[in-house]
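One chain of protein is taken out of this complex; the other chains stay put.
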Amino acid sequence: KDALAAYCLMLGDDALIFSQRLAEWCSRAPELEEDIALANIALDLLGQARMLLTRAGEVLGKSEDELAYLRDEREFRNVHLAEIDCGPGPGGDFGTTIARLLVFSSWRLALFSRLRGSADPVLAAIAEKGLKELAYHRDHAAQWTVRLGDGTDESHRRVQAGLERVWPFVDELFATHAVETRLPGVAVDPASVKSEVDGVLDAVLSAAGLTRPADTRAARVAGMAGRDGVHTEAMGYLLAEMQHLHRSLPGAVW
Amino acid sequence: KDALAAYCLMLGDDALIFSQRLAEWCSRAPELEEDIALANIALDLLGQARMLLTRAGEVLGKSEDELAYLRDEREFRNVHLAEIDCGPGPGGDFGTTIARLLVFSSWRLALFSRLRGSADPVLAAIAEKGLKELAYHRDHAAQWTVRLGDGTDESHRRVQAGLERVWPFVDELFATHAVETRLPGVAVDPASVKSEVDGVLDAVLSAAGLTRPADTRAARVAGMAGRDGVHTEAMGYLLAEMQHLHRSLPGAVW
Amino acid sequence: MADDLELRFERTVQAEARIEPRDWMPDGYRKTLIRQIAQHAHSEIIGMQPEGNWISRAPSLRRKAILLAKVQDEAGHGLYLYSATETLGADREDLTTKLIEGRQKYSSIFNYPTLTFADVGVIGWLVDGAAICNQVPLCRTSYGPYARAMIRICKEESFHQRQGYELLMTMMRGTQQQRDMVQDSVNRWWWPALMMFGPPDSESTNTEQSMAWRIKRDTNDELRQKFVNMSVPQAEALGVTFPDPELKWNEERGQYDFGSPDWDEFWQVVKGGGVCNEQRIAHRRKAHEDGAWVREAAAAHAQKQAVVKEGAA
Partner (left out) sequence: MADDLELRFERTVQAEARIEPRDWMPDGYRKTLIRQIAQHAHSEIIGMQPEGNWISRAPSLRRKAILLAKVQDEAGHGLYLYSATETLGADREDLTTKLIEGRQKYSSIFNYPTLTFADVGVIGWLVDGAAICNQVPLCRTSYGPYARAMIRICKEESFHQRQGYELLMTMMRGTQQQRDMVQDSVNRWWWPALMMFGPPDSESTNTEQSMAWRIKRDTNDELRQKFVNMSVPQAEALGVTFPDPELKWNEERGQYDFGSPDWDEFWQVVKGGGVCNEQRIAHRRKAHEDGAWVREAAAAHAQKQAVVKEGAA
């Protein structure tokens, strides 16, 4: 039961935190159409996050908002890829954002497509619903990857740099976590989708004329990373902004 | 009594919020000596803030930390000049930082030099102690203003742009507030130091070969500005970062 | 011939029928429309900022989703409206340039800062409410693409308005601190909302011709009165007051009397001297400039694709 809640938090926090990052683009995208598209993706992920946190909350006796707003950094279980600044902040640009979106949505799509067969009917239903959304996210990222890879020298350079920036965080996506091991039939072992995702990424990068970065592996702290609640230094600032108002008005109704 | 507390909050919040901004430079200054100097100034102002919030808290029955960490944005009474981003964030650079420091410290020095004669002995003592610090801050800013104004074309352009950026917020510094009016003999009417400060600024700008920007006046919201708790949109983010941890651990001891 | 065309145009307008992009239209009509629709589009785009300011800090996930969807809708409205100007021969890039160079205006209301989350609700209720009052008549405006865009926009804005009001209702049922936040926000936004209808009729230019062309259908003062009449009972239901001592029911007129906004402030903000004018334009400029390389890349890729297809054909 605890493992199920932890697993829902893992998947839910990925979506919540990445959605928070994507929403930073709102009113800052390169063109109006893209402002709408990124907001759409952020909304889809926020929706997924809400369902997953709600499911975790059923087990833990907490609401989605208690889980989103009243947990401390060490209790968030999202992967580092979701939390790092890939733009519009100083940590990236649109090219980096697209690189992250491509990796994240290809990975999550593969996970969700297996999660449809989960023994937990709620997770299976969430996966079923999310599948179409994630397919759109991945297509959107793939199209932009090709456009930027093929477009101009500058766009090629930038999206390649974006790939280099996010690549060290890819390893974590496929590392099996103890929580997943404890939920056979319920959770998807991310290691099992690695070759599928690799294939997708290789195809897109090849169509875009981009080079797959060398497989480096971001270091861990005593073997721990995002799934264990050990985050990058960017995470604390993200949470401060996200949670401050909620924490400032205890007992308020929204 | 309430007016005294409000007045202490006004002067205390100016110092607290500006100190928070200056401390953002820590580990980011153009050279090591300047990293030390800006941290020094931030520390002096933080010290002034603590004494002033403590004095306000004596009247209000609150601790300095309750006042710094548990008030909402609308309860902060600092001037806008203290809160705007003048760098190292995207809202400015070292030139803008120096421009703000020059204006702020010239103004506060003039205020404190009259505040030594306050009928409130605590305020008078705080002013006496702060005077030497502020004289150093002003000198430091004046030296840099001259160095940048005289240095290279780029530095001249940047510090001039910095002056243009901060100038709309100067008007608020000299606007008499109802709280000050209600404390004759205790508070200093900021309008009374305007010509003195103008003289100082003109002398520094002239030595630096810089042009005094036209006197524009930043707009108010229904006549209200920082002293009334109406802030710029930058303030909420500053407070989220500053207060988040304190608010996250209610009942904790630091 | 020209007279003939002009006559047909006049008749179409008089008959409350629609002018379509392919129809002949007077130059003044076209220019006035482009300017008006562009300003409206700019307002939607700039209007994303004050509310967008709270997306990252929204205090519940439900409110975050609602707010993000709303700001996204505004981008969508901007898109329809820029498209409508394109049917008149305008160019989106050119209009954007005019916006960020300050040569075209947008609704001044967005030059006020959003200071608390209650502002999100009050903007929905009062600002969108005022916008709807302004826009509902435009659903019957003479230019077809504009009228159709307005129908869709008004529908979505009514939805936003209800959401804003519902947020305020929820907050008013919350803690005292929340109720104070709502009242404070109403105090700050009431007068700027009244200014959204433009200067008093006695000082307003352009109105007469625009009324004749059915681009505009009510005077500023008529719409303002309508808005006040509508808003007062809503405020009562909510439990807030408007910061206007002159506001009271006039039995004789069957309408509310109300005070006059600070028109000096209005003109100051219109002329660029509002709290956030520079910030809003700088934000838009930065987004536009930072995105230039992306738009260039997309164009270059499309160009290459076209060449490939042509070669294949």
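By written order: A, B and C. Residues from 1 in each chain.
FYI, contacts are C-beta pairs under 8 Å (C-beta built on N, C-alpha and C of every residue); 3 or more make two chains touch, one makes a residue touch a chain.
These figures come from a predicted structure and were not determined experimentally.
Asks: Of the chains that are displayed, which are in contact with the missing one across the whole complex?
Replies: A, B
Asks: Among B:39, B:161 or B:222, choose the residue that contacts the chain missing from this document, as touch is defined above.
Replies: B:39
Asks: In the complete assembly, which of B:3, B:161, B:222 or B:245 touches the absent chain?
Replies: Per the contact definition at the top, the residue touching the missing chain is B:245.
Asks: Using the touch definition up top, pick the residue from A:63, A:176 or A:232 that touches the left-out chain.
Replies: Checking the options A:63, A:176 or A:232, the one contacting the hidden chain is A:232.
Asks: At which residues does subunit B meet the chain that is not included here?
Replies: 16, 20, 23-24, 26-36, 39-40, 42-43, 46-47, 49-50, 53, 64-65, 68-69, 88, 93-94, 146-148, 150-152, 154-155, 158, 241-242, 244-246, 249, 251-254
Asks: Determine and list the subunit A residues touching the chain excluded from the picture.
Replies: 72-74, 216, 218-222, 230-233, 236, 240
The working rule: only the chains that are shown with their structure count from here on.
Asks: Chain with the smallest distance from its CA centroid to the overall CA centroid?
Replies: Closest to the centre of all protein C-alpha atoms: chain C.
Asks: CA centre of subunit A versus CA centre of subunit C: separation in Å?
Replies: 35
Asks: In subunit B, what residues contact two or more other chains?
Replies: Residues 72, 240.
Asks: Where in subunit C do residues touch two or more of the other chains?
Replies: In subunit C, 57, 177 touch at least two other chains.
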